[in-house]
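Omission of a single protein chain aside, the complex is shown with its protein chains in their original locations.
In this document, chain identifiers A and B correspond to the written order of the chains, with residue numbering beginning at 1 in each.
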Amino acid sequence: MDTLRKYLPILGLAAFYVLVMALRKAGVLTSYYVQILMFAMINCMVTLGLNLINGFTGQFSIGQAGFVAVGGYTSAAVTTLLLPSSVLVPALRPLVFLVSVFIGGIVAGIFGYLIGKPSLRLKGDYLAIVTLAFGEIIRSLIRLIPQVGGPRGFSGIPRYSNLLWIVLFFGGTIWVLRNYIYSSFGRACIACREDELAAGTMGVDTTKYKVMAFTIGSAIAGVAGGLLAHLLGYLHPDQFNYLKSIDFLVYLYAGGAGSMTGSIMGATLLTILPEMLRFLSGWRLVIYGIALVFLMLFRPQGIYGGKELPFLIPKIRRPEGYEGGQ
Amino acid sequence: MRETLQLLIYGVQLGVIYALIALGYTMVYGIINLINFAHGDLVMIGAFVAYFAAELLGANFPLAIFLAMLIPACLSVAIERLAYRPLRDKPRLSALITAIGVSIFLENFPRMLPFIGPNYRPFPMLIPFKNFTLPTGAVLNSIQIVNILVSVALMVALTYIVHRTKVGRAMRAVSFNKDAASLMGINVNRIIAVTFFLGAALAGAGGVLYSMTYPMIDVLMGIWLGTKAFIAAVLGGIGSVPGAMLGGLIMGICEVVATALYSELGYGSGFVILILILLFRPAGLLGKVKIEKV
Partner (left out) sequence: MKRNLLLSLCALLVVTLFGGMAFAADQIKIGVVAPITGQNAIGGQYIKNGVELAVKEFAPDGLEVGGKKYEVKVIFEDNENKPDITANAFRKLIDQNEVVAIVGPDASSTSLAGGPIAQTAEVPVVTTFATNPKVTQVGDYIFRACFIDPFQGSVMAKYVMENLKATKAAILYNNGNDFSKGLTEFFKQSFEAMGGKVVALEAYGGSDIRDFNAQLNNIKASDAEVLYLPNAFFETGLQMNQARKAGITVPFVGGDGWDSPDLPKIAAGAEEGAAFTAAFSHEAQRPEVQAFVEKYKENYGTVPNSNAVLSYEATAIVLKGLKDAGKVEGPALRDAIAAIDIDLPSGKIKFDENRNPQKAAVIMQFTGGNTTYVTTINP
């Protein structure tokens, strides 16, 4: 039973992948739906990363799109400028792609560290402002780099991403975050969220854990950016303006902060919703705005706030004879 | 000398508008800790109200700006009542998401109305345009003078309300401690509504002045302007009324000067200044660092 529980997420994702592919082959799902699913999963990853920062550690970052941009542009630069697919034997391409996505994640993580280190010493919404500013500065800097297309956008990126890759990275993100959140690191993060002063008194180095969470969250955004770049085959700096960051915030809080299930639900639902509302044409965003207000009025904690589907909580091993509560 | 003074004039003219709008952000944040994302869109509503007042009713400048302050102010009170108040005791960030929802609605709903639509509209000249050449050679025009005078008058009025009237004292009390204020017999709901009213009235005025200076309006004009003003509020110390005024001025001047020096990156300069200031004065220029007691 325990073993099953441990591998349930992996099995679930594998089953999901097989199901989608089967429906795709059977012609029920067209590549339109598959593409929306892929976008949804990428958005889920970014939201999950943001959830670690905002939901679990109690900080307030609103510039996540900047890190997606850093990751996306970095990994696209690797596969397009450094090692273009034309110089590679086909067998090497997936490897280069994998490496490039990780490099994108690492670079975004480094940026996260550099930004988090000075601004997370402070309390309050300062991180919010600094991340917002960072996102805009990154965007205006990218425009000035002609090698990645500047304002014309970065075109000709090989389209390596596919459902399998994205499912793998998505699963990997869930796995990493689940293990992180339910480790002593994660508990330290939650302690910071609940009461920073008390956490500090208990010997938790709050700045360290906040910076760590921020770095990991940014790195995940970077990885998602790498996947996005190779899915679209094109990047434009304006794709990552602060309105995009706001989208991720909305996914997070509509889904429910502090819950991985919530992030996944919020991002998935709200990625699909605007597509479903296409028939409304211009009224689409009007309805979306109203829907958001009503969702929060009736479920202020978000769809799944504070709760978690059971398979996302690892079984906690208790020492022999342990009788205390959770 | 001519150059410097000229740039300063441009900077101040832009800065006073940022300041007017920043005041609304800072007052709302000071009182309920909410970043009111819909504030920028009230600027847009103000501009449209003045536009229709002038085009349809033939309103002159004082009437147009009065209506442009009144209508967004009432709208803002309604928004607070419907979308923010029910969430006041709920997690702080759920109100933020409704604010985003309201903002998306305000940007997209007028666009679907046949008499507004997505068009860019020319904003009417509410006051005659005239250039005045200063002895140093710099040029000052009538719109800039009106901008600066009206903004300063509104800011003085606001400062008077906040510091010299009963309502103002109640506002300060609520922002200091909501529960204690309520125990002292202050109607907290009413005071919060007044805060939203005043903030939106200033935003509406800012919208009119902005549209007179840059005579074109559209439904999305509030997004970027609102963001800039919000940054100005943070720069000055969010929650602080004089801070918002100072922050707005600094933003305006820095942006103009940085653009004149290197236009490729000029528009990002506000953000850079913000980061620099926050690194050295984390609470903003005039913000107070709150001491946490256990």
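Here is the rule we go by: a contact is a pair of C-beta atoms (placed from the backbone, for glycine too) under 8 Å apart; a residue touches a chain by one contact, two chains touch by 3 or more.
Worth saying up front: this structure is predicted, and the values here are computed from it rather than measured.
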item	value
Chain not shown: contacting residue from A:39, A:111 or A:251	A:39
Missing-partner contacts on chain A, residue numbers	28-33, 35-36, 39, 140, 143-144, 150-153, 155-156, 159, 228, 232-239, 265, 269, 272, 275-276, 278, 281-282, 284-285, 303
Contact footprint on chain B, counting only the chain that is left out	3, 6-7, 10, 14, 108, 111, 117-122, 125, 129, 131, 139, 141, 210, 213-216, 218, 220-221, 223-224, 255-257, 259-260, 263-268
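In this section, only the chains that are shown with their structure count from here on.
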item	value
CA centroid of chain A to CA centroid of chain B, Å	33
Contact set on chain B toward chain A in their complex	35, 37, 83, 86-87, 90-91, 93-98, 100-109, 111-112, 223, 227, 231, 234, 238, 264-265, 267-268, 271-272, 274-275, 278-279, 282, 290, 292, 294
Complex contact set, residues of chain A against chain B	54, 60, 118-119, 121-126, 128-130, 132-134, 136-137, 140-141, 144, 197, 242-243, 246, 249-250, 253-254, 257, 282-283, 285-286, 288-293, 295-297, 300-302, 305
